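Removed from the display is one protein chain of the complex; every other protein chain stays in position.
Naming follows writing order (A, B and C), and every chain is counted from residue 1.
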Amino acid sequence: MALPAEFHDIAKRVNNWGRWGDSDEIGTLNLITDAVVREAAATVRAGRRVPLALPLHQDGVQTGLIPGRINPLHTMVAINVEFFGPDTVATSDDAVTMGLQAGTHWDGLPHISHSGRIYNGRPAGSVTGHGRAAFSGIDKARHLVSRGVLLDVARARGVERLDAGHVVGPEDLDAAEELAGVTVRAGDIVLVRTGQMQVYLAGDKQAYGHPSAGLSIRTPEWFHARDVAAAATDNLTFEIFPPEIEGLWLPVHALDLVEMGMVQGQNWNLEELSAVCAEERRYAFLLTATPEPFVGGVGSPVAPVAVL
Amino acid sequence: MALPAEFHDIAKRVNNWGRWGDSDEIGTLNLITDAVVREAAATVRAGRRVPLALPLHQDGVQTGLIPGRINPLHTMVAINVEFFGPDTVATSDDAVTMGLQAGTHWDGLPHISHSGRIYNGRPAGSVTGHGRAAFSGIDKARHLVSRGVLLDVARARGVERLDAGHVVGPEDLDAAEELAGVTVRAGDIVLVRTGQMQVYLAGDKQAYGHPSAGLSIRTPEWFHARDVAAAATDNLTFEIFPPEIEGLWLPVHALDLVEMGMVQGQNWNLEELSAVCAEERRYAFLLTATPEPFVGGVGSPVAPVAVL
Amino acid sequence: MALPAEFHDIAKRVNNWGRWGDSDEIGTLNLITDAVVREAAATVRAGRRVPLALPLHQDGVQTGLIPGRINPLHTMVAINVEFFGPDTVATSDDAVTMGLQAGTHWDGLPHISHSGRIYNGRPAGSVTGHGRAAFSGIDKARHLVSRGVLLDVARARGVERLDAGHVVGPEDLDAAEELAGVTVRAGDIVLVRTGQMQVYLAGDKQAYGHPSAGLSIRTPEWFHARDVAAAATDNLTFEIFPPEIEGLWLPVHALDLVEMGMVQGQNWNLEELSAVCAEERRYAFLLTATPEPFVGGVGSPVAPVAVL
Partner (left out) sequence: MALPAEFHDIAKRVNNWGRWGDSDEIGTLNLITDAVVREAAATVRAGRRVPLALPLHQDGVQTGLIPGRINPLHTMVAINVEFFGPDTVATSDDAVTMGLQAGTHWDGLPHISHSGRIYNGRPAGSVTGHGRAAFSGIDKARHLVSRGVLLDVARARGVERLDAGHVVGPEDLDAAEELAGVTVRAGDIVLVRTGQMQVYLAGDKQAYGHPSAGLSIRTPEWFHARDVAAAATDNLTFEIFPPEIEGLWLPVHALDLVEMGMVQGQNWNLEELSAVCAEERRYAFLLTATPEPFVGGVGSPVAPVAVL
């Protein structure tokens, strides 16, 4: 079905096209100013570092359902080769083939189009087979370091993990913000924890994928009101899946990426972070999450680290 | 030729096997303590972020000389596909095949073996075709955030870039340290700039590769004396290439990775950082450089960012 | 468990090491002489061609059970690109990543080793991470054209397909030979049909894989007595799986590839061929099945065609 009026209404309210100029390619990442980063660095008190990436290997989260998005095939191309003769120093080298959205990753802005457009009104057709994304490729981010805020919705709701059908709405984000004791502000990167990652960690990839708790179509306005720079979740689909409005697929993707120009992270492992934040009683931290600079990439693996 | 006595003498002096226990897999990364990270965060004053990774694309630094180490083949696996029917939200996805040491990367400890051993005395044979590195895989690093110090040897020597035959020795590092006005200390990540990257940026891959200025066999002791956690350079080979002692290939690799257990970075673009540090008159900063967690990887691409 | 006496007894009887000289790398393919090929060509009467390869796509027979053996990831690297300017001729190009044993394929001789040896007594260690197979790589076959004989065991037994537990023994091959009205002779390529392929074609990959009817440990002697040049089957595992002798895994692989030096084909689609042979009442034909010449490959995809 075509996108309904409800979608278009929200789209109008969160749209950032032209906000940073017609030639802008990074959207809400513009909100990460030097001042934001200074304050982010100032949140570091203990010096603890918490990694948020899943291991990269063939037994990753992908099940084959999404065509082409393969788990890493990691191979050796040299094993202890004495390139310079016997009894010399030996070298081992490896290589990989993988979907750029296969594991813990960022969706780049051109990952999604609707009505023939990507972020900032560029034509969807600017994504091509040989050039990849001509605009807003993931390499345009250059660096992605800011204040991170964990919105631990599962903990705020008093559960280990949200039920598969739980639509994470603004009221959930409010509750998590209150638990955090932090006011989300411009330039923040928001990490929304549903607890869904536990399903994968327990070994059930199929159930991890869907049905899954996830973000509501009502969350983009919440992000937009606070001028969030980026958001990431601990599930495969980012948003609730199957969708909350029948027949309206991936509306949150379309609102965040296309309308707002806000990159999204998926498959982030927030379990250790949840424990550390609870222990430290601090939910804001320095977050480093720079994507690998694939030129024209519509996504990228990322190895985020929270520094508290 | 077999490794000469000179090599073995240095090896004895810088060896860290057993220093952090027989089961240790991360070597000098143990030196990055919470305290080091707190101090690293405290170096951030301006909030400026400088990316140090080269773009990932097929026109990367590899020339085909190193077998299997291919530049990224970045392909689209979906372009604006309306998976859920006409006029719905459309998705683009991409994939990549690449050598893990092809671009801006970390060498993992098991990247190199000599005399049948990798770091901490593990057998070289623990690197296999299906399991990759059983010990000290790059995923064991988990996070890599510390204080970074730029040792701008080219600038300290008053040149745009060092001559191809320039062996960067302890005296060069001392001079750069003096220029920096910083004392390198335990847990630091040292970035050594030769200026060689300019050759690649100017379009000459062959000349970028070698001959190339690079680190001397005398530098591992310098790193060891200061308990440096990791080191990275702006050239392909890390160390001087061809080597300073005829027939002794990759001795610095062997000393750093195998003996000390110190990860090495290569193909880091330090040009913008050099300009920013000179402008800010500060050469120490927060460095975030977490490798992608390839399980058992002997290397990994990395997208490092210096935060000043 | 170590290989039992029964295995070693058969091994002794079918061993071909040294039969074609110590430097031989192709084993029973030596049996395909010019005379054999002339006679193979003479079998062509109708001019009908029957393809035996499964389609190559991401939905292939692999389920993820065999690590690294991934179904083809087939991607576009250029789509209608006008490399030479607007309104000129446009080009589309594609690329693939796949396990060489993923679909319809030949196992090369070094695919299997036992007791530290591959075919002709070469050390198993001659297969390496950078050089692949130093001996008997699949490229050494150069060409693979001979007389093919369909041994349609399922049809001979009067069933659509053999039960999953059916161990195909010499008596089955005899029955199929009788049905065929052909005497298998030196240099022939024997295609053994179990009907198991129907399970995959019906959409059940898991059940296709195993349990599966397949060849008995008693068949290598049958092949050896007739000097068969190569054999292929319409299942994933070639031999009965799980194995007929508990704890003795892949004995037929070891006997065929290591001892006899006979290449094996798997995942061959023999359904159409079965119908055509029955219709033509002829079970011998010209078979063309040259592997792709991967240098040092331990396997290769193949697109075999029977010409009747």
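Keep this in mind: contacts are C-beta pairs under 8 Å (C-beta built on N, C-alpha and C of every residue); 3 or more make two chains touch, one makes a residue touch a chain.
Worth saying up front: this structure is predicted, and the values here are computed from it rather than measured.
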- Query: Which one touches the absent chain: C:25, C:139 or C:271?
  - Reply: C:139
- Which of A:15, A:28 or A:75 touches the missing chain? It is A:75
- Note on the structure: Omitted-chain footprint on chain A covers residues 67-68, 73, 75-77, 79, 95, 97, 129-130
- Task: May I ask you to list the residues on chain C that touch the chain which is not drawn?
- Result: 1-3, 33-38, 41-42, 44-51, 53-57, 66-70, 72, 74-80, 83-85, 87-101, 110-115, 124-125, 127-129, 132-133, 139, 142-145, 247, 249-251, 253-254, 286, 288, 290-299, 301, 303-305, 307
- On chain B, residues whose C-beta touches the chain left out of the figure: 58, 64, 67-68, 70, 73, 75-81, 92-93, 97, 128-130
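In this section, only the chains that are shown with their structure count from here on.
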- Message: As a quick test, compute the distance in whole Å between the mean CA positions of chain A and chain B.
- Response: 26
- Query: So, what's the distance in Å between the C-alpha centres of chain C and chain B?
  - Reply: 45
- Which residues does chain A have that touch at least 2 chains other than itself? 67-68, 70, 75-79, 92-93, 97, 128-129
